[in-house]
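Every protein chain except one is present and positioned as in the full complex.
Letters A, B and C name the chains as they come in the text, with residue numbers starting at 1 for each one.
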Amino acid sequence: MSKSEKKGKQRKTRKAKNKDEPAEQERPRVGVFVCHCGENIAGVVDVKDVAEFASHLPNVEYSTDYLFMCSKQGIELIQKAVKEHGLNRTVVASCSYEQHWPTFAKAISDLGLNPHMHTQVNIREWCSWVTDDKKAATEKAKRMVAAGVARASKKEPVATRKIPITKRTMVVGGGVAGLRAAMDLAELGIPVVLVEKETSIGGHMTMLNKTFPTNECPMCTVSPLLNGVMSHPDIEVLTLSEVTNVEGTMGHFVVEVTTKPRYVHDNCTSCGRCADVCPVEVENEWDHGFGMRKAIYKPFPQALPSVFTLDTKHCIDCGSCVIVCPVDAVDFSMTKEERTFEVGTIVVATGYEEYDPTEITAYHYGHPDIITQLQMERMLAPTTLTKGKIVRPSNGEVPKTVVVVQCVGSRNDQVGNEYCTGVCCMFGIKNAGIIKDHLPDTEVYFCYIDIRTPGLYYEEYYKRAQKKGIRFIRGRPSTITPDPTGDKIRVEVEDTLTHMPMCIEADLVVLSAGMVAPRGFGKLSAKLELLRAKEGFAKEYHVKMGPVRSSRDGVYLAGAIQGPKDITQTVAHAGGAASAAAQPLVQGFLEKRMDTAVIDEELCISCLGCVTTCPVGAISVAEGEKPKVNDVACKSCGACVPACPVGAIQIRNFRDSQLNAEVSALLSVAAELEGGDE
Amino acid sequence: MSVFKNPPCVLDSGKRDPTIEETLKAAGFDPNLCIQCGTCTASCPSGRWTAMRTREVMRKAAFSIEVVLSDPDIWLCTTCYQCYDRCPRDLQVTDAIIALRNLASARGFISDKHRKTVDLLHKTGHAVPINDRIRKIRKELGLPELPPTVYCYPEELEKLGKTLFQLPPRPEDHDEEEER
Amino acid sequence: MIVAFLCQNCAQGAANTAGVQRMRYSDEIHIVRVPCAGRAGAREILHAFNNGAEAVAVIGCCFGACHFSDANLITLRRVKIVKKFLVEMGYSTDCVTMYTSRAAEGDTIVGDFEDILERKYDPETPPCPGGAK
Partner (left out) sequence: MAQSYSLFLGCIMPNRYPAIESTTRFVLDKLGIEIKEMERAGCCPAPGVFRSFNKPDWMVAAARNLAIAEANGADLLTVCNGCFGTLFEVNHALKNDEELKKDVNARLADLGYHVEANQEVKHIAQVLGFDIGPYGIRDYLKRKVRLRGAIHYGCHFLRPFHLKQIDDPEDPTILEDYFEALGVELIDYRRKHACCGAGGGVRAGHIEVSLEMLGEKMAAITEVGAEAILDICPFCHLQFDTGQKSLNEKFGTNFNVPVIHISQLTAFAMGLDDIGLEYQTIAPDFKLEAVEL
């Protein structure tokens, strides 16, 4: 033991040289408060004994126990003790740091003490709840309190700094979530940059024909928002654009955006003469196989910005469009553009993608008469090839039997999507009903596993669909196969309620494909350093308490990128994201706890170990100088501390001296208690 | 009075045999995970001709209802694995049926026809043994009259018969008639 | 006595979860809060041994899920280096280990605790630096 003591002393003498070590503070006067937490702690730990033990520890001026320290009375008890005994540090032995450190820190900061002078010792989760033996638990609690007191005695005040931030937001994704968020932010007077990778804004909502539960026209619903965003003076809309790089931290992100050339200038009047003369006709991606477009096109008539786009992949360079354009808007010489934006916060609203059912080979998606719900929406749209009529895509005939199949790519472990999309029941019922409305003589079957219609007017909507005579079959089809001897599609399914397997000879099958994370989101999330759930969606900060915050400070999530949502939920979620993203910007500054890394330049030998170690790149070094810590970027992880061979870099309140004091106290008390027993 | 105490159509939750659920779990199939979607029944080639409903078998197994073992239903599966390959919960349905059959066999619920197959295996080493007509054809095709299988090694055959597939007797209260 | 340095994200989350689920582990395990497993290095570990710790565990988030861009991988390397120190000093390398755990699963960290306890009591290995046993 003597050897180790000596070592400790050596270290202490050397550590004392650290200039940044908090200057001589007034003598520590520690108060220890042991909480019963009802029976949670006191049922196992002898709290009176612990409080008594604590009163003999070095620097402890006052020690007591109480039934519920976090209660109003408990806090008053602490505040009274601080005042009466002139305490300058508090130790509460109760529950976890996460649960009640903020409570007690606020209690002492209300009295003018620095909140960081409070130390939380967790004798509930880490002691009373995991130990059976009452004696052992009490001993363990004593050791923990001793360690906590040692740590508290060494603690230093930490300032909270106000950091000015860039008052501008970037919204990535121009679907209904992005539009809502952009609008809400702009209305608060915050300039917004809206980045959309497609040629026009509006996203999936503009592809839909009707929305549940009112069967409203989504284009009519969303167009005020579309127009509002386009004309808002505080919103800059960048279409055909993608985020290519993100630097910086909350309050000051530097985002690089690359815009692909449109080959048509903004002075385009959308007269459409170019498309009239364009000789190239290809499938319109927007219509999912139910419409055509030219090589120079607008995906749909109401598309915004109301500017045509030239698709160079299919263009044959005939130049007809250049000739006919009355305003000389077509310009083959346009090139891609890179721009950099400084923004304070970022809202990610990249939406979802419809699941591609090709993977479920038993369903034979790819046959023209087996389509997805999104394709059904386009088929029902008046602007596509079918002009809104319901037909069999293979031959243009009116279908006599239609089968709607639920849970395609959702609730399916085989394809890796265990989750329920939650929206398909409603849109499935909606389209089944619309088919029945259009074609009353057509049999419409609806194959489902469970109908999930929670919420106001949703079950009612289901009931209306039942009234229309749709045949609801509780069963998931095993196979959907084109009949080799005819032109029907055979759907084999068990009606589990009558226990009868049945084979439906269908003319048209509509698959309710689930919602999945958009392809390519991996790249964006890597640039934004976002955590993703295993399903591919962006992971929220907390599923209950932080659904619009992402895993990264300053980046917020809006809409279906956080998980499947219907339009109502998406809009509400996006509004939440907007207000969260606006909050620091409206305030005008960030509050940052300065328990960050500090470098003692005298001790530093410029080995740059800390610079290479820092996982967030917060330490930089200029030629001929000592390394510097960027206080705003530093996330206080402390990975740099062990990297320093001389102990020159430290984290405030997690300094070597502070951590070592805690460990030393713990182990020496342990030896003492053990010795006392013998 | 007692006649009316326990209506036969009401499931007596006390009359369950937990070994059924345990056996399935040991075979890697948790019947409680089944969402009763019916994909298995719709896939089943047998269920199109019989009263066998794979989904129901799984449900009964999850509830550990003993009748699932004595029912001939589990013996109507052709082990075609369509239900297994299509189950959206990725449950190993066919393996579960095999596990149920194993349990049924251990309790003696094996039909006489299947017992005959086992007898053939014990006697000849084959489920389908050779006969005189085939011996002749084999010769005509230029093949050896008897394939060099275990049939030609009676001692080993006897040893195998003693080691493998010793079936328990049929329970006395359960006769063949009841089965079908 | 065993000192376990737990990162404030997944590891402490897991320890809290273990508590909430009323799991059981030895009272010899003593948790020391660090912001990230990356904060615990050779100095901290050897300090614990010098003061009588019988084993030291450093527990962070799962690899790939570190809240500080893979600082837990740095820790893994550091613990390996500490093991090399111990070998040179003639001690067993078993008494110090880096683990990962999941905040939502208390049993992951209880498993880590059980593992480090076993290592401590293994009679086949030479004594740890601080261990008197």
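By our rule, a residue touches a chain if its C-beta (ideal position, glycine included) is under 8 Å from a C-beta of that chain, and two chains touch if they have at least 3 such contacts.
Note that the structure is a prediction, hence the values are computed from the model and not measured.
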**Request:** For the chain that is not shown, enumerate the shown chains it touches in the whole assembly.
**Result:** A, B
**Request:** From the listed residues A:Gly112, A:Pro454, A:Pro484 or A:Gly624, report the one that touches the chain absent from this view.
**Result:** A:Pro484
**Item:** Option touching the unshown chain, where B:Leu24, B:Ala96 or B:Ile110 are the choices
**Value:** B:Ile110
**Touching residues (missing chain, whole complex) on chain B** = 45-46, 48-50, 72, 75-82, 84-85, 92, 94, 98-99, 101-102, 105-106, 110-111, 113-114, 116-118, 121, 125-131, 134, 137-138, 141-143, 147-153, 156-157, 159-160, 163-165, 167, 180
**Prompt:** What residue numbers in chain A mark contact with the hidden partner chain?
**Reply:** 361-362, 364, 479, 483-485, 490
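The criterion applied here is as follows: only the chains that are shown with their structure count from here on.
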**Prompt:** Taking each chain's centre as the mean position of its Cα atoms, how many Å separate chain A from chain C?
**Reply:** 31
**Item:** Multi-partner residues of chain C (at least 2 other chains)
**Value:** none
**Prompt:** Considering the complex alone, what residue numbers of chain B touch chain A?
**Reply:** 35-44, 47-48, 53, 55-56, 82-83, 86-90
**Residue ranges of chain A touching chain B (in the complex, touch as defined)** = 362, 407, 411-414, 449-450, 474-479, 492-496, 499, 501
**Message:** List the residues on chain A that touch chain C in their complex, please.
**Reply:** 1, 4, 7-8, 11, 96-98, 122, 124-127, 129-133, 136-137, 139-140, 143-144, 147, 529, 531, 551, 613, 615-616, 635-639, 641-643, 647, 651, 654, 656, 659-660, 662-664, 666-668, 670-671
